[in-house]
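Apart from one protein chain that is not included, each protein chain of the complex appears where it belongs.
Moving on to chain A:
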Amino acid sequence: MSVIDILTRVDAICKKYEKYDVERLNGDNVAGDDAFARLYASVDLDVESALQKAETASQEKNRAAVVALNAEIRRTKARLLEEVPKLQRLALKKVKGLSKEELSTRNDLVLALPDRIQSIPDGSTNGAKATGSWTASASRTEIRFDSTSDGRFESEYFQQTEESNQFRQEYEMRKMKQDQGLDIISEGLDTLQNMAHDMNEELDRQVPLMDEIDSKVDKATSDLKNTNVRLKETVNQLRSSRNFCIDIILLYIILGIAAYLYNVLKK
């Protein structure tokens, strides 16, 4: 049996016995119709996972991995802080089956949330301490621009540890990848520009043609209108009631003559 077959069979069996999955059911029931509870549960989960990441970051040796983890944690924190106002709004809404005390506890929980989020360590306060070689830049707060090629490299503060070397390498790699990506984007833009120019010229080419078509169609419509009006007059003349009645009377006369002849010949 191939892997795909095994996977499909496992999926089918799981689906069959879903109703016995107590954990999932519990999770579902707790959330249920309550939007606040759902959102709060997810935010809680995110905070827990962020705390775990912070733990791993503090134990990690590789400087570059630490920075990456910290960046992720910071992103998660920013996202969670955005969710907090939503939670506040939901907390104030009244849900059926909920007592007054529960409502006020919800409010408190939501208010406590931002503090919890902020307290997740993301290495931003530890950064200056850990990298001894960069403290020089922290003291020079008045100089804003980030220069990598200044005299500091020659000073005795510069200690080339293995970690900082790796860090530097990773930085170069990422820069190269960015450059590659930008190259691809620029090629695409070139093609776009060329196509846009060609489309421009094509449209310019078609403008006088459209004008011609326009004038010709105008002429055709006015001709058609003329013809229609004349046709209407002619048809009206033909259908004027006098001619019509005369036609009917003559028809009757002919029918009468035919009937008379028929009778005569029958005898």
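Here is the rule we go by: a contact is a pair of C-beta atoms (placed from the backbone, for glycine too) under 8 Å apart; a residue touches a chain by one contact, two chains touch by 3 or more; residues count from 1.
Criterion: contacts and distances are computed from a predicted model.
Not every chain of the complex appears here, and the one that does not is recorded in UniProt as "Gamma-soluble NSF attachment protein", selected from "Gamma-soluble NSF attachment protein", "Collectrin-like domain-containing protein", "Calcineurin B homologous protein 2 isoform X1" or "Pectinesterase inhibitor domain-containing protein".
If you put the hidden chain back, the residue from A:Asp21, A:Asp108, A:Asp198 or A:Asp247 that touches it is A:Asp198.
Residue in contact with the omitted chain (choice from A:Glu48, A:Glu102, A:Glu187 or A:Glu233): A:Glu187. Where chain A meets the omitted chain, the residues involved are 187, 190-191, 194, 197-198, 200-201, 204-205.
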